[in-house]
Structure formats: C-alpha cells, structure tokens
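Of the protein chains in this complex, one is absent; all others appear in place.
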Amino acid sequence: MSQSYNRGLIEDFGRWKEFSAGMWAWIFHKFTGWMLIGYLFTHIAVLSTAIGAAAGDPAAIQQETDVYTTTIQGLESLFIIRVLEVGLLAVAVFHILNGLRLLMVDLGIGLSAQDKSFYASLVLTGIITIASVPTFMDGVTI
Amino acid sequence: MYEHDVIVVGAGGAGLRAAIAAHEAGADTAIVSKLHPVRSHTGAAEGGINAALREGDDWELHAYDTMKGSDYLADAPAAETLAQDAPEETIQLEHWGMPFSREDDGRVSQRPFGGLSFPRTTYAGAETGHHLLHVMYEQVVKRGIQVYDEWYVMNLVTDDAADPNDRECHGVVAYDVQSGNVEGFKANGGVILATGGPGQAFDHTTNAVSCTGDGHAMAYRAGAPLEDMEFIQFHPTSLPSTGVLISEGVRGEGGILYNAKGERFMFEYGYANNSGELASRDVVARAELTEVNEGRGVNDEYVHLDMRHLGEERILDRLENILHLAEDFEGVDGLVEPMPVKPGQHYAMGGIDVDENGQTCINGLYAAGESACVSVHGGNRLGGNALPELIVFGKRAGRHAAGDDLGTAEIETGYGPDVEDETETELPVQPGSAGLDTAGGVAADGSGVATETDGLIERAVEAERTRVDHLMDKDDGVQHAQIRAKLQKAMTDYVNVFRTDEGIRKALRVIRECREEYQDVYVDDPSRTFNTDLQQTYETRNLIDVAETIALGALVRNEFRGAHWRQENQERDDENWLKHTLISWEDGDPNIFYRPVILEGEKTYEPKVRSY
Amino acid sequence: MSTQQEQPQEPESQEAPEDPEMRGTESPQQERLKEKEQGLAQEEAVDESDLEGETVHLKVFRYDPEVEGKQEPRFDDFYVPFEKGMTVLDAVMYARDEFDSSLTFRHSCRQAVCGSDAFFVNGKQQLGCKTQISELKQPVRIEPLPHQEVVKDLVVDMDHFYDQMHAVEPYFQQEELPDGDLEEQRQSRENREKVKMSTRCIWCAACMSSCNIAAGDNEYLGPAAINKAYRFAMDEREDEEIKEHRLRIVEQEHGVWRCQTQFSCTEVCPKDIPLTEHIQELKREAVKKNLKFW
Partner (left out) sequence: MAEQYSSFSRGGTGWLLQRITAAFLIVVLAFHFFQLHFVNHAADVTFAGTQARMENVGYFLTMVLFLIAGAFHGLNGVYNALVNQGLEGTQKKVVLAVLSLAGIALIAQGIWVAVAMAGWT
C-alpha cells in the first residue's frame, strides 16, 4: 500500500489524552515494573557492600563501622534517599495492587469492574504511601 | 484482464452460495463485489429462514403458503423448488457451523411467522442474516475462492446478437475502487449477478446505501427483461431518519399508532376497525401515509408509535432492544416519548427475469437473490422466504453456470412466443435512453460486429474507461447526489405504498428529467483513489433505470395485488392480471410485455382470497 | 449500548417474540455497558433541544495521496444543520452530498451490521451510524481509525485486519457429521449461549485499532481474530482435537500472550463483545491444555 498514509508515532502515544482506564493501568504497571527491576539491581549493588564487610575486620562490624553498615546508614541519613524510598514504596504498592488486579483479570474474575479496580489501586496506593510517610521519615534531618 | 470460469458479481448470501456451489462443481470461480463480502446487506436480515424441517410440516405446505402469500403471482415451479430445497440447504448451513438458536434437545429452533401454516422459520437469534452471511463467507475462505473485494462492476460484456435470446455474456468490466483501475473480467462459464435489492430508488428504505440495483440495471441494458418490478414491499414501522426497522413486535405487544393530533387513527379514521394497529402491513403502511398526506402527520412526515403505556417493566422484558434501536438510531427514549415511524421500502419482489436454474434469456448470464425474479414471491414476499431463496437459487445458479446438469427449466425467460404485448397504457413521457447514455452491452455501442471474446472485452473496457474519463474530466454540470435525491423523492412521493395513475405519471416525468439531467453529470472528486463520487455516479444511473421500470410496471398494472395497490382499481383482477409484467430495454427503448403466471407445478394452486 | 440484540426482533412476524433471546436478558456485561453508557451521556450530552435548529461543527480528517493540497493531511470544517436523531454518519453524508462530494468514507447498512464505518470520533473508535451527534462534544472531530494506514480521508486499509481474521482458520472444521438426511448436529442451549456474543462480530476493526499492542506488534492476531478463534474453539460441535489445533493457533508467539488486558477493545466494540474476557479464557484454556500433558 505504497499510496496510503501512515500517521506514525502520533498513533501510539500522541493520543494519551484519550487513553482509558485499562490503558493507563497498563502504562503505570509497566512504568512501575521497570522502576522495580531497576531498583532491584541497585539494591543488590548496595547490599554488595556486605561482601566487603564480611571480609573485613570483625571488630568494625561490632562497632558498626564496617562498609555495609556505614553505607546503609549513610544513605539512610540523607533526606533525598528517604523521599526516594517513599517513592519506591508508592511504586511497589501500586505495582502490587494492580498486579493483584491483573491476576484477577487473568482468572476471569471481576472483568466488568476492571476500571473501578484500577482506580481503587490508585487511591489505595495514595493512602498507603501517605500513611507510611511518618515511618519512613522517622529520624532524618533535612 | 482477469479470467475465470464463473464470475459471481456480488457477495451477499446469494453470491457467496453461488460461488461455493460453482467451486464445488469444479469451476474456477471468482467473486467480484463492490463491498467486502461481510459488508453485504444480507447481514441485516433478522427474522429467519423458512424451511420445512419438522414432523408435521412438509414442503407442499410451504409451497402452498408461498403461493398464497404471493397473491398467486409466483410461478409454481419456483415456489416448489424453493420449498423442496430449503430444508437441505438450511441443514447445510448448520453443518457449516451456523449458530442457530436451539431447542432443549439441541436441535435448531423454528418459530411462527406471518403467513405460514407451520412454525418453520429457522432462526439464529435476532440476527439470522448476519450469521448466514458470515458462515457462508467462512466457507469461501475455507475453499480459497478468489474474492475481488471493493471492485465495482460497471457493465456486462455481451455480444452483438440482435435478439437478446441469442446473445451471450462473456464477462464483466469492473474497476478497483482503491486504485481506480478499470479492468476486464472474462468468464468462460458464466456470469452470475447477485447484486441485491434496489432499495435506494426510494429515499426511505430499510436497505443499505449499497442497494442500488446495479445488477438489475446492467442485465436490463444488456437485454434481459426485468420482471414484476412494481411489487415493492413496504414496512410500516421504520425510523424516519435512517429507515432502521422497528419490529412488528411492538404492535403485537399493544403499541399504538397516533397521528399528530394524538388520534388513534387506525380506528378513528376507519382504516381497520377490527384489528387496528395489527392489520396487515400494507394496510397499516397506507393508513400512515394517508394521515401524513392529509396533514395529520407529525412534522408532515411520520406518525408516532407509542408503547409507553405498556409500562417500563414489560417493555424492558419484551422489547428492550427496541429501546436501544430508537436510542441509537433516532435519539429517542421509548420509555419517555413515542417513537417516530413511517413506512419504508423494504424488499423488491421483482427482479431480473430468470428460470429455476438462475438463467436469464442471455446465454451465460445468471441472476440470483434479491436481484433476480424466479419468481418465488410474486406480488408479496412472506417473511423468512428471502433467505432460503438466496441459498436455494444461489446454489442452483452456481451449479448450472459451472456446467452441472439441473434438467430443463419449466419457467420461460425473455421475450418469447408465450408473451403478450402491452398495448393499452399511454405513457406520459418517452421512457428509456436519453441520448448519450445508451451503452448497454457492446452491442448497443453499434461499433460493428465483434466475434472474438477478448476483443469484445477489450472494447467494453475501453468504453468504460472513456466514460470514466468523460465524467472525471468534465469540470462542471450536475452532481449525482442532486439527481439521486430528486429521483428518490419522486419515487417515495408517487410510487410508494399509495399509488395513483396520476402520481405514477408524475414520477415518470421526474424520472425523465433525472435522465436528462444525468446527461450533464460530472464527478467533482479529481482523485482515482477510492473515488466514491465516481462509484455513486454510476449507481445513480442504474437507479434511474430501475426506478423507471418500477414506475412503468406500477402504471400498467391497474389492479390491487399483493403489495401493489392502485387507487383506480382496488380489487385483485384475476381475469386480466394473472400475469407477470416484463420490461426490456431494447436498445434504450423500453418494451413492456406480459407472461402468464404458472399456477401448475407438481400441485395446482387455485387463486383464493388472500386472508389470514 | 447495552443490548444483546441490536436488531429489531424480526420484521416479519405478526406475533410477539416467544424466545428469550429476542428479549432483553440481563447480564453483567449488559449492566456494565449500561453504566458506561450513562456515564458517557452525563459527561458529554448536550441537551438535544439545545441543538434543534443549530448547526453541528464537524472537523473531518482529509488526505488524498493524489490530490494536491490533500497530500499533507488536514482537517476540514463542515457545518451541518442538526436534525433530531442525527448520527455521525448522517452528518458526514450530509457534508458529502451538500458540500464536498470528494469526502470519502465507507458506509453501507446504516444500522450497525455491516461494520464499514468505524471512525475515530472525538478520540474514540465508534461506528458512525451508531453514534448520536447529540451525545458528542462539539466540534466533533472525525478521523480514520488509528493504527491503520489511511487510504484516503476516512478510509483505512483493511487488508491487514482481514489477514489476521483469516489467520485463525475462521471456518467450521468438523468433518464428521450426523448421518441421515436433514440431521443437524446437536448443540446445547448453554453452549450456544456461550459462543453467542462472540458470533456477533461485524469485522469493523474498531477493537484492533484501539489496541496499543496491536499497534506495536503488527503480527499480533488482535482481539477480533482471537475472538473469532474463540467462537470456534468453544463451540461444542467441533471435536476436541480441532479445539486443540485452534488453541495451538492462538497460543503462538503473536497470539493471546500478547494481550496485556488493556480492555480498550472491549470498551470500543460496538457489538458489546467481551473481548478481553474471551482472550483471557483462551489463555487459561491454552495453559490447561499444556498442563494436561505435563
């Protein structure tokens, strides 16, 4: 169809304003999934300091001055890290809740409420995130 | 040029069935259709397929009902063939997987239908036609039959023989809508026209926009007569803006018709003092139109069908789909307000004159489905009798074209020794060709004798190319839409349910004007790509021809039979009118003649009063 | 629109329909759609009487590869007099017949059975003939279906869609048929009920057009074709082996697993076919079939 006109990329995402619940759910799920796998890699990287700590001086471990402990506590003392953590929680919670929704859909349960369950996931994510802020922000100074 | 043994024009129920049959008979078969097959209007049929399948029923009863329903204008061999073959063909559909509605024991369901002495209408929900069409298309896909979809057939290729009975059809000329290329299609075995109804001759119809009677007009101009064109079935309750049907079920449940003054006119004005809204279709349709004509219509156009008094619960229970139709297609909430309805053209009983094998008088030219007139329906089609016609006669035409021997036909075709010429009626205007627009087959071009088939096709292709160039090159003039609108309006005003001598004459005059205006028609869209303007310009020309035959038939038949009502003579006249009306083009000069009805087949059918 | 049956019951019969299929049956699907419908109406509806005597402003996508000035796509404005009950199709037909005869779109039945006129109306795939103008925000923006190549104006190339439909062997394949004249195959009412919705597809391609996955992966069978496969796989008249064969077709690389349950197909389907549900059921069937022989 050499003659026909292809409207290109605008088709896919140029029309985001017109997406419906199921599509937003798809996009958010994707986005959160990627964040999580990204985090998993970083997480393991950070935790890898444990190797150094284990190989290092046991005394340092006692005094809590080993690389592992200092790295983690160092990071945790940063405000920005705490904020990121809250973000991570939001991401994970949404991914879990929507993941549950998707599992239900896979089992053919509640298909007709798929949009409502998406909105519910969003709202619940919000609530849980906000509720956990005090815990996450505990003991950090700006 | 494309070449096949059998070329089927049209991919509705009739065309697809014909193609499958021809393919099974071993012919290299191709379908050429202006719409993709699943878009064909067969998909709109709802009610069902009549077939005598069950204990207590048999084909003889079906044939009898059909003859009676036709008001004794159907030919007995046709009605009998239909009744005999319908059961097998219906079961064939089931074997192809058609999702028929089922009984508790798992067999296909049947239901009662108007005019039937046994509940023999086999159905698949409220969408029988949709399923029939899709199942048949599936079989075409399975068999790998070649489909040229979105190819518009412009004309037939016939040779020059002076007498249509000696003519032969060699193929068609078609253009690829997507690219605009005009090409020839050579058919070694035969061409089967299955182009559906001519509903677009009226401005208000339940038919699709594509139902423009192309096959009728092409066969007509090639020399095959059109038969019983005056018999048009009108449905009394269709939505005014779209023509979508509102089922008779509403009236069956107790729906009431009101005019603009809020009167229950069926009783108030004595149209049907006993049965009121439930009187037969043509009676109700005429009553509605009378109300409108006498100034009591709503907006001078329609009447109201009110079902609110039935109560929400009952409506939702029994008529829910009606609510959706009114809402989707008319924007009216049937629970809150009455629904506007008016009569709409629904079905054409007449068509291309063929025998029980689908053959026209032109060798190698066949027709089947609504475009053909075998004649099964005579003056009035029974509900549920069109779909079996598609599969029964579609199959026969396909087999015959592929060379299967089906025995000699009992029904005559064309102008022959058994016909009687029309002599009495004086026409208000000269019908037929208005000059430029004469090209029928190559024959009518008068471009000398051609013997060689390929040459014939080439020349026909050239003729169409020239015509297209002419239409496209012309920079101003009249647009087809204007002509079409005018034609449709005239037909609806004057050749509707309600026919008077004077009205029909007016219509013929308008048709003549349309023809003359058509000489100046042009296509504004300069593009070859998907030029629907061009296609519709072609269609409009066909509509003019078809409309004219409808009006001519209506004018000469001065009696009341079946769906055809004449003010001057409101009685059925068996003495003079037990005969078919035939009109042939005769190189642009329409000739009207009659052929007696065959009331004797395996059984004999004595005309009786049609009452139920 | 929430109905199991769009069509009038049947035009022909003199009596009221007897069988339940001809009446409205309540199903969750229907309720869902009813709600959807109401939601839509509240959001967008303009009071119909406000429109009476007004004109409707259409913005219609125009493109023609051959015609100068149309090679670069553009939107044309049309102002069409409103009439009660006017659909999007009525409006574009008016625009074509009265203003510009080159305005091109497919249409035929005008009653939602031929599937020719799925357009992208105000950002949603809808059948022109089944969409009331009064329910739309103005100006009404009408475009060809997204994700399909545009041939001209509102006409898109459907070949790819047809290819996908054909790819699932969309025909009944039962070889063994009951003996004897006029013997039909038996099918239970429940089974027919199960496949009923899936058989209503009119090949309009709205679903395929709305699916992001289909847009990204050209080989993805797409919701309509999968639904077509469902229609046969779930029909008890076909033997178990054929069903397995069918499952094998849909569980291929570009088959059911591609579906990310976006639901937009289900939302736009003018025939209310629960497409996502059917796709999910096939996924489970495929897994079950595979587990069986583990």
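Per-chain residue numbering starts at 1, and chain names A, B and C are given in the order in which the chains are listed.
As a convention for this text, a residue touches a chain if its C-beta (ideal position, glycine included) is under 8 Å from a C-beta of that chain, and two chains touch if they have at least 3 such contacts.
If you're wondering where the values come from, they're calculated on a predicted model, not measured in any experiment.
The shown chains contacted by the absent chain are A, C, with contact judged over the whole complex. In the full complex, chain C contacts the hidden chain through residues 213, 216-218, 241, 244-245, 248, 251-253, 255-258, 260, 283, 286-287, 290, 293-294. Residues 30, 33-34, 36-37, 40-41, 44, 47-48, 50-51, 53-55, 61-62, 64, 66, 68-69, 72-73, 76-77, 85, 89, 92, 96, 99-100, 102-103, 106, 132, 135-136, 138-140 of chain A touch the missing chain (whole complex, contact as defined above).
Assume only the chains that are shown with their structure count from here on.
Taking each chain's centre as the mean of its C-alpha atoms, chain A lies 36 Å from chain C.
Centroids of chain B and chain C (each the mean of its C-alpha atoms) stand 27 Å apart. Chain contacts: chain C has residues 65-66, 151 touching two or more partner chains. Residue numbers of chain A whose C-beta contacts span two or more other chains: 3.
Taken together, the chain C residues at the contact with chain A in this complex read 28-29, 31-32, 63, 65-66, 73, 123-124, 146-147, 149-151, 156-157, 159, 212, 215-216, 260-264, 267, 274, 276-277, 280-281, 283-284. By the touch criterion stated above, chain B contacts chain C in their complex at residues 35-36, 38-41, 43-44, 46-48, 53, 87-88, 91, 94-97, 99-109, 111-114, 121, 123, 125-131, 134-135, 138-139, 141-142, 178, 206, 208-210, 235, 239-249, 252-253, 278, 316-322, 324-325, 327-332, 340, 346, 382-384, 479-481, 485, 523-533. Only residues 1, 3-7, 11-12, 15, 17-23, 25-26, 102, 105-108, 111-112, 114-115 of chain A touch chain C when the two sit together in their complex.
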